[in-house]
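The complex appears here without one of its protein chains, the remainder shown in place.
Per-chain numbering from 1; labels A and B assigned in written order.
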Amino acid sequence: MSVVDRQEWDVVVVGAGGAGLRAAIEARERGARTAVICKSLFGKAHTVMAEGGIAAAMGNVNEHDNWQVHFRDTLRGGKFLNQWRMAELHAKEAPDRVWELETWGALFDRTKDGKISQRNFGGHEYPRLAHVGDRTGLELIRTLQQKIVSLQQEDHRETGDYESRLKVFQECTVTRILKDGERVSGVFAYERETGRFFVLQAPSVVIATGGIGKSFKVTSNSWEYTGDGHALALLAGAPLLNMEFVQFHPTGMIWPPSVKGILVTESVRGDGGVLRNSEGKRFMFDYVPDVFKEKYAETEDEADRWYDDPDHNRRPPELLPRDEVARAINSEVKEGRGSPHGGVFLDVSTRMPAEVVRRRLPSMYHQFKELADVDITAEPMEVGPTCHYVMGGIAVDSDTAAARGVPGLFAAGEVAGGMHGSNRLGGNSLSDLLVFGRRAGWHAAEYAQGLTQDRPPVGDAQVDAAAAEALRPFSAEAEDVAGPPENPYTLHQELQQTMNDLVGIIRREGEMEQALKKLAELRVRARRAGVEGHRQFNPGWHLALDLRNMLLVSECVARAALERTESRGGHTREDHPSMDRAWRRLNLLCRLSDPTGSLAATDPVRGQISLAPETTDPIRPDLLALFEKEELVKYLTEEELYE
Amino acid sequence: MSSYEARFKVWRGDAQGGGLEDFTVEVNDGEVVLDIIHRLQATQAPDLAVRWNCKAGKCGSCSAEINGRPRLMCMTRMSVFTREETITVTPLRTFPVMRDLVTDVGFNYTKAREVPAFVPPAGLGPGEYRMMQEDVDRSQEFRKCIECFLCQDVCHVVRDHEENKKAYAGPRFLMRIAELDMHPLDAAAETGLDRKRTAQDDHGLGYCNITKCCTEVCPEGIKITDNALIPLKERTVDRKYDPLVWLGSKIRRRSSPA
């Protein structure tokens, strides 16, 4: 059975979004032979969907901005649950990462004096987001893609082969991280086109697969977001951190049903758009939480003045962090003040001239016109919360992006946990990709180069086991006695409905217990997921394989959410509505219950995931000193304050 | 909300052969062609191969030909068709087919590699780049490209003449050359690379007969022909076909670049 093609590389990067490509560039520039594997075509990664911008305290628009302010905003946004060292590195390094993109050909929008323009965004004290209209993610991906091509051209000049040192395996899916003892030894993957299996042997693997949104029904995420990297890490023995924190973006499209969930960028609000309920009221003024009271305007007049004179006015409450806005919309709708299709109104048409809307928000204009037949320059949009981002992820070392407990495994981007705490600020994602993508690539290359004599081998048994696992959906029908084969599409829909309804934006203990039961049932049925046809570009088969990952990750989310008895950021418990300072120091780690990584033996009711709380390191005093004492008392317990 | 049964013909097969298969499938309000293809997958043809990603017209994955016209499936609303119409969906017909609606678009990645990359100006470090908005506007328009490759698909130079694929980069990558040539800080010229000349000599600009189909199918509304290809042709004329400009440059040689 082991006729699987094998190749040797130094670093394998799983995922070709912003973090993956940045990691690959770094690893290659540091001399490591690097392979990138991605599920889609090269350049189509979900990063292209990012609209607003890259947060980096360059101070081009407001000179008061600096990394300390950015760090402060990030911690406030994450309700102090962030891995503070990551937030520090992120705030410090983001400007360099943005500037570097310009040297690779990126063309950001400009200020009057020719610098990179920066825009306002929710939770950021100053205009901070480097952007290109509302297609910043596309610019980022294209720039990194073209940088990779330019490195390949360099290699071609030297070696005659474009792919001698940096190769992209597009439309391939990794199903297992392979290990030799504790250490990573490579990945097992299949080509989507042919269904052919192959193994890339490498001492370093960087996971950069993005998020988990496809486990939810209403989501802004693409099909790729099936939590692959989270699951791969779990199966390889690495723990996931704080998986209960899932960000619901407050403004997704809600009508027509086929586009439900597609993102409406936060720049709509950053540039002046306001939220109104069915009574025409700007309801966000009623939802400013105590911790943010001094920072946000109390009247519409003051809020409106802020756009022109931010130094003497406070910002409009539409620009509160995303979790606050999403919850506010949720309760407006619940209390019967929603729009006809169950959302609220987001209006730019009465706020700026049509031509300005078209210039500043071209793709939003386009998106509503084409998909919903709504002219946003003439009428308000209808919007509602949509699953957007997972703050939780692989537990990593802040400086090296190395996954805990598995030498040779690294993670960056959305799949890595900790950086954003309980809630991510808009714009901090693209900068996160760049800062930690680079760090992951750097340390992955260094680790691989340190092992030149002693590379972990890939054993045949593991490869055979991985191949058998991947082929199971084809033989489900023949081997199973428990019932008829299941349709993977049906299972997926049921999973999405369960997560959306029971572990969604507002959570209750009973519902989450119910969700865990349903997940256990789905897990059993998923073992019978069968597919028709053959291995060549067979989407049914691909989905059947992705189901394993979604089920694992969903269980992590549900279990951690049930455990955390407080509300904080992207985790809102109706039965525990307030933030609890004691919980701030606690991270929840998810691990596979069966450490051998074999899923067959797990008990359907107990589940596959076990949880362990962990106390975090105290925030470094010089970083704490960036905050006023009055603010800290809202987040930190007494004893932390006196330390 | 009203729904109805629509008739579809979807091409199924692979490089060995195939044909149009008939389907009758439910359509609901506000749906796009990609929704219908997904419904076919979920209910009637689970192994129907289709490439897609963002479903919001931003990634350019779900390119296909619908009633013979190259389009993104996610941006083609069902409401543009009558209920009686039979809707035909085929893969892109310029590239080798892999399976069903999925084609091998490797041609485009090959061509992308042949275009010399942005050359950073010597002596300017990160953070020192200064560019005016009016100077980046033109290239920014081209960078809106989502690489759906519909322009590459529709361009008759390669669509109707397989043999031209070797010599011709196609609208997307000629536009990329225009983008770099108009980039205010691209320093290719300083390294001896003349993009205006190589556009014609190495990338086949002369094959383009500006019949504008690329512009017609561009889902991003980029004016590929008027703003990229024709200006590039004019720049090539400066280099290769205009004795006045040639003479002028001889006389004013060493004067600062425009």
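Note that in this section a contact is a pair of C-beta atoms (placed from the backbone, for glycine too) under 8 Å apart; a residue touches a chain by one contact, two chains touch by 3 or more.
By our rule, contacts and distances are computed from a predicted model.
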{"item": "Omitted chain, identified by the protein name its UniProt record gives, among \"NADH:ubiquinone oxidoreductase subunit M\", \"Sodium/solute symporter\", \"Integral membrane protein\" or \"Sugar ABC transporter substrate-binding protein\"", "value": "\"Integral membrane protein\""}
{"item": "Touch criterion as defined above, residue of B:Glu21, B:Glu114 or B:Asp135 at the omitted chain", "value": "B:Asp135"}
{"item": "Selected residue (touches chain absent from view) among A:His534, A:Arg606 or A:Lys629", "value": "A:His534"}
{"item": "Sole residue of B:Gly30, B:Pro70, B:Pro171 or B:Pro219 that reaches the chain not shown, by the stated touch rule", "value": "B:Pro70"}
{"item": "Interface with the unshown chain - residue positions in subunit B", "value": "11, 13-20, 65, 67-70, 85, 88, 90-91, 93-97, 103, 132, 134-135, 153-154, 156-157, 159-164, 182, 184, 204, 206-213, 216-217, 226, 230-231, 233-238, 240-242, 257-258"}
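The rule we apply is simple: only the chains that are shown with their structure count from here on.
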{"item": "Length of the line joining the C-alpha centres of subunit A and subunit B, rounded to whole Å", "value": "29"}
{"item": "Subunit A - residues contacting subunit B, complex", "value": "40-44, 46, 48-49, 58, 95-96, 99-100, 102-105, 107, 109-110, 113-115, 132-133, 135, 138-139, 142, 146-147, 149-150, 152-153, 156, 162, 193, 222-224, 255-259, 262-263, 363, 366-367, 370-372, 487-490, 493, 531-534, 536-541"}
{"item": "For the subunit B and subunit A complex, residues of the former touching the latter", "value": "14, 28-32, 35, 41-42, 46-61, 75, 77, 98-100, 102, 104-105, 109, 112-113, 116-118, 120, 124-127, 129-133, 136, 139-140, 143-147, 180, 183, 186, 221"}
